[in-house]
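With one protein chain removed, the remaining protein chains of the complex are shown where they sit.
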Amino acid sequence: MSRLSERPGEVIDRTRPMDFSWNGKPYRGYAGDSIASALAASGVRVFSRSFKYHRPRGILTASFHDPNLMVQVGDEPNVRAGHRLVEEKMEVSAQNAWPSLGFDAKGVNRLLGRFLTPGFYYKTFMSPRSLWPWYQRVLARFAAGGVVGVDPQPGRYDHRYAHPDVLVAGGGPAGMAAAIDAAEAGAAVILVEEEHRLGGHLRWGDSDDLGALEELSAAVLSHPGIEVMVDSVVTGRYDHNWVAIAQRGVEGVDERLVKARVKCLVVATGTIERPYVFEGNDLPGVMLSTAVRRLINLHAVRPGERAVVLSANGPGDSAIADLEEAGVEVAEVIDARGDDTVIKASGRMGVQGVIDSRGRRHDADLLVTAVGWTTTTTLLNMAGDRPMYEPRAARYLSKSLPYDVLATGGIVGDGSTDQLVQHGTAIGREAARRASVVKFQWLTAVPTGVTRQPPDTSEIEVPPLEAERHPELFRSSTHGFVDYSEDVTSKDLFAAAAEGYDSMELAKRYTTVNMGPIQGKLEAVNAVAIHGEATGSSPLETSTTTWRPPYAPVSLGVLAGRQYEPVRYSVIQPWHERREAKPLVAGSWIRPEHYGDPVAEVTAVREAVGIIDVSPLGKIDLRGRDVPKLLEFVYVNKWSKLDVGKVRYGIMCNEDGVIFDDGVTGRLGADQYMMSSTSGGAAGVWNWLDDWLQTGFPDWDVKMTAVTDGYASINVAGPNSRELVGRLTEIDLRPEAFGYMEVRTGVVAGVPGCFLWRIGFTGELSYEIHVPSAYGLWVWERLLEKGEDLGVRAFGIEAQRIMRLEKGHFIVGQDTDGLTQGHGMGVDWAIKLDKPDFAGKPELMWQAERDDYRRLAAIQTEDPAIVPPEASQIVAGDVIKGRITSSRMSPTLGRSICLGQVDPDLAAPGSRLHIRLSDGVTVAARVLEHHAHFDPEGTRLRG
Amino acid sequence: MNQKARFSAWGLFKRGLTRSHWPRVWDHHELRDSYDVVIVGGGVHGLATAYYLARNHGITNVAVVEKSYIGSGGSGRNTAIVRSNYLTPEGSKFYDRSVELYEHLAADLNFNVMFEQRGHMTLAHSDSSLRTMRWRAEVNKLQGIDSSVIGPEEIKSLAPFLDTSDHPRYPILGALWHPPGGIVRHDAVVWGYARAAAALGVHIHQGTELTGIEVESGRVAVAQTSRGDIATSTIVNCTAGWASLVAKMAGVRLPIITRPLQAAVTEPVRQFLHPVVVSGSLHTYVSQTARGELVFGASVDPFASYSTRGSLEFATGLATHVLELMPAISKMRMLRQWAGLCDMTPDFGPIIGPTPVDGFYVDVGWGTYGFKAGPVAGESVAEMVANGRPGSLIEPFGLERFHAGTLTAEKGAAAVGH
Amino acid sequence: MAELSPIPADLAPEARGESLVLSDFSVVPKWRVFSGHEQVRPGTSATVEDRLVWSVSPGEWTVVGPAPEQDPVVDLSHVRMMFRLTGPDSSGLLAKVCALDLGEDMFPDGAAARTLVAGVATELIRDDQAGERSFLIIPSRSYGRYLHTVLLDAGGEFGLG
Partner (left out) sequence: MLVILCPHCGPRNSDEFSFQGEIVARPGPASDQETWRDYLYMRDNVAGWQTERWFHVSGCRRFLNVERHTVTNEIGVVTPVGGVQ
């Protein structure tokens, strides 16, 4: 192979040479060359070794979909050398060959071919069973493909949304015509072309084709209504015309995923040339007619010296002319429209001779086949179409499409450029019309009040585009490769059918035909036909396989895009960061776990005063006459008589009686309540209230506003908390003026609009101050400043967890699980079964009648130094009797403390338990009388 | 089983030399007008049930009716992960038996199902998930199951591509490590059971759709199919995705919502990931097959559907999550995505057992865990059909629990899936 | 209205690109009311007595400016942040993080929506300034830092940052 002199349609820029390497050796190509064309121009013939037999492989299609041209480029595996343009300093190497392409040690598998029949691995390696792990390692070593490194150059990826009226997939003549006319009709159009240039097959055609190409592409590129994306691929059409495009060649990024909601999709993806199955059909030098035409006309590469051509169609005949013009000696033309065909290609590292069906041998280094087409119906499949095989044309054709999908070009039929353009034009106009119908429907639904003329309802007449008659040519009389990526031969398909894998789907799964990186794009029709032959049915009677997304493999990087992951921060976060708080991920919040010494933080709270940022606490502002009704319904306890200024604790259960949140609600005014929920449960509670208000009790007068982010919430806890808070507010904090479980509103540190409630998760005297968020950091810093002499210290979640455990307060989701109903948590006092109704009431009623459920219990190990890890099991012998749900070493008590869920027979105070530690050792423990390990009377809290 | 058809390396060699074909793995049969047992669904569950009915209980007048081809449903669409590190004692006991059956399945069926015990690692990104991992490990250990919690260093040595660095959003704090877990060639399990059942006389009717069930005085009488009626006293519903619809034919209502579960596979690359890696918080699981492909799965789709078309959001979400775990593989390419149907129950436990209609049994509601339970479900259902009542292994999973209010506790572990 | 102009004197833009300005208006007072603006339909905004009013849900309105007279009124000033993105590329930037069709037909000047922006439910108002395309982006406060970072990152290709 060598470079030709200048061609009229060539896409290479001879003024811009590109130096790159192939397997470590220097090569030179030109800008516009694919890796494959640049190498071919320098005489490279073998590009890869095959998956199973390690046979040498060369150019077959010279396009993206060439199974033999998968190479490693730097740290990127499985690059399509038939598509990827060569770049300066690119490092390209062959995959799947060891030690070298020329000599591949695993090529020994070729000799073993007759034993490596389909599914051979299902039939062996079974005994002795002890050797199976060794077999696994050997088999794994034969995995094909490129290499990923632990630390590669990161790629740059991006996403964007698009809302075109019409999206045209495929930039051949019909696709371009459709785009132009849709845009002319006023539609906003996106035109997507997989290759680097528009034009489809016109690019490698004659001067008329090139003239038409120039005219069409100029019209497309200059039209303001058309956005053109080349080197981009429509990877999928999903429900409701949600279309994904992997766009390359965008400045600043390697790839971008465009997610388009398309009003009308035009599929103009054309056809792919189909290989022919015969002995030796995978030898380097066996090429499709489109491959040689691409090489000659686009890249000015002479694909061989002496060629045999097997042609069954006009484009194949044109390839002969191209070959001759390129100075390739055409030794023989075998016309497949008659009875003649090719039996075999022979040679070692490439074609050396061709044997035809008359038994003649022709010396040649190139065998060109043109035996038919595969329609690229993937996108149509995804739109619900089940294309039918049309024997007259020897290919699948579309059967029925939804309203918002149209097809044009080779996927529909054949024709002259004019006919293709005429069809595309009509389809483009119809697509614009249908898009306007969809848009009208959407516009009438958008609330912005824009009015529009109703769209034209009369369909545009589309001229017929018939698929030409074509002989059915799939396999010669000798066997050869059907699936190049998977090394599946026609013989394998016969063997699978004989073994009973006699539906196409089973045969596919058994032989792995169509399952490789090319996804059956080249071989699907051949596989179906040969399977049909093997089972005595015609392809028409055999089902086709389902094409699944993506249309072409798409990088994980572009699918992920920029990886934005929402995170929430409290307004006090800058302070936490300055103090190097250990971050704790809690749902989407990032919170301070501690500031270096959680035990000291506990001590500060117990002995002096501490402040904790509890801003993520859920807060819902409730207004209206019927708020008490709502509270009465969603909480298990009673709410009708909550006075202004009071706060009450409540538990919420689902309709199955399972606890899902707890919190306090306070009455701030006659018709104004503030509900709090756990941080993790905030969104769920908000949605739950909305659900009941909208679907259950739409007549109730309740106005609800989620104000979680409106307040920075700071809990000031410890014996000195009253003194500290008192230094910042005029609110009367005396116990008789502001008692436990009460709420006050007022000014704190000069900030109006605060509310305070006197509650205490830590068990200490404490005030939870809710400050309008913008001032949260200010108040936080004032507390630290004003409390310096009182020993104030910030504490984190860990210290809070320790203290709440000392107090025996449970955490929903940690001390409860997905099946814990209300009575299991020792809150029977709160569950008011005499209320007429509330969420979950029937289940709680039935639970109260039973005695078979686990109870929450405070547990202490007999050895105070042992802290059983959370989730340790409570056992009686091998029987599980419960588990530790929370455990810590208590700095206050100087011993280990736990909460756990325990079977009813062990839940009574004083019961002796056995806890199994992770090393299997069992330790004894006992159940306490109260949940609280510390200050069970609550004297500190109420003080 | 026909000795001449026995699979072995020697057999492969012999047939390679003589270039002769292997005999058929199963045959086509005419539909009889009566069978002792009609099994609906030719997936792992249905075929395993048929096999164990024949092998363990001598019941061979059995038809498996499959509306498409065998293994076309969930059995051919799952990500083929096998493990037994479940949260509840009943769950882990049950799946442990399944792992045990899988370990011996190749020898038992004379069909290499390629069970690769690469180890199964469930990552914890938060304290609460670490606590759940510990919970599972402790319950597992009590059942004698190899399961423990490991730290970031050991994680890194088992799977060097995992990003165990200081990660703001999804730090890897630890993992549940389960060495016996692994992957298996799902099609091979289907074919192995089909071949072995067929050899014992079971009729496998592909392309045969159940269209109705006739119930006479509270008993199953006739299975109506697209190829004719079958008189029978026993019908076993072993379907996934259509369980509610099949049960409805017998007048039985189920607590099931069908949701698609999507999966994807990449192009092959050289081996770099040995264990199966799961992240519950990121709704992702990944393993590398012997062929070099990465196989991915996620959680069920956000809304109920009988569609198996797949979505872009699955692909983008999955890629985002996988790259959180393994940023180095961004240049690998997704080759194919697909979906299977999962019948989700309220407590994430299956429904196996009799129903209010005599002779109508269900083995349904497998959610996302059906494939790994195939062998043990088949064995247990066969035992139940033969004895007329469920054995102790499946007793906790009866339909009546939803009216008795005795749900299984596996829901607690649902977030960590697969 | 004056206090929401693209670059008020006392509020320097957070970031300025070649064709984009991102500024922070979080300090302006915002209120939730449940009546009194029935003429402002969900999905739209209007200027009523020098206050910007919009609705994204039936029976609820957000009012910007001095506290309204209605009862009840909930103060949203601290609950929400408010960014303004102004310039010809503003819809181009938003198209990278928001799936809503912001084209002239579907989202004309005055349109209002609550929708996902970079995965976060956010209110979005088209509020052109002197003929220049401009959007108010109103996320919940705790997401503000994240969203601000995202907007700068996504705006990189338009020179923002």
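By letter and in written order, the chains are A, B and C; residue numbering begins at 1 in each of them.
Please note the rule applied: contacts are C-beta pairs under 8 Å (C-beta built on N, C-alpha and C of every residue); 3 or more make two chains touch, one makes a residue touch a chain.
Predicted model only: the values in this text are computed from it and were never measured.
Note that the absent chain touches A, B, C when the full complex is taken as a whole.
Only one residue in the set B:Ala9, B:Leu245 or B:Ala386 touches the chain that does not appear here, and it is B:Leu245.
Of C:Ala15, C:Val64, C:Ala113 or C:Val150, it is C:Ala113 that touches the chain left out of the display. Across A:Leu116, A:Leu401 or A:Val446, the single residue that touches the chain missing here is A:Val446.
In the complete complex, the residue from B:Val82, B:Ile256, B:Val295 or B:Ile352 that touches the missing chain is B:Ile256.
Considering the whole complex, the residue from A:Asp13, A:Glu580 or A:Asp690 that touches the absent chain is A:Asp690.
Residues of subunit C in touch with the missing chain: 42-43, 56-59, 99-101, 106, 113-116, 121. Subunit B meets the missing chain through residues 242, 244-245, 253-258, 302-307, 311-313, 346, 402-403, 405. On the side of subunit A, touch with the chain left out of the figure occurs at residues 238-240, 242, 259, 261, 384, 441-442, 445-448, 655-656, 687, 690-691, 694-696, 698-699, 836-838, 841-843, 846.
In this text, only the chains that are shown with their structure count from here on.
The distance from the centre of subunit A to the centre of subunit B, with each centre set as the mean of the Cα atoms, comes to 23 Å. A straight line joining the Cα centres of subunit B and subunit C is 49 Å long. Between the CA-based centres of subunit A and subunit C the separation comes to 30 Å, rounded to the whole angstrom. Along subunit C, no residue makes contact with two or more other chains.
Residues of subunit A found to touch two or more other chains are 159, 259, 565, 567. Partner subunit B is touched in their complex by these residues of subunit A: 75-78, 114-115, 117, 120-127, 129, 132-133, 136, 139-141, 143-152, 154-155, 157, 159, 236, 238-239, 242, 244, 257, 259, 382, 494-495, 498-501, 503, 505-506, 509-510, 517, 519, 548-550, 553-557, 559-561, 563, 565, 567, 583-586, 590, 656, 813-814, 817-819, 843, 846, 869-873, 875, 878, 880, 883, 916, 918, 920.
By the touch rule above, subunit B contacts subunit A in their complex via residues 7-9, 11-13, 15-17, 19, 21-27, 68-72, 76, 89, 104, 106-107, 110-114, 116-117, 125-128, 131-132, 134-135, 137-139, 141-142, 148-149, 160-161, 168-171, 185, 187-188, 191-192, 206, 266-272, 290-292, 307, 309-312, 315-316, 318-320, 322-324, 327-338, 346-347, 405, 407, 409, 411-412, 414.
The touching residues of subunit A, counted against subunit C in their complex, run 158-163, 188, 251-252, 259, 261, 439, 442-443, 446-450, 452, 562, 564-571, 573, 589, 615-616, 621, 623-624, 671-672, 703, 705-711, 753, 772-774.
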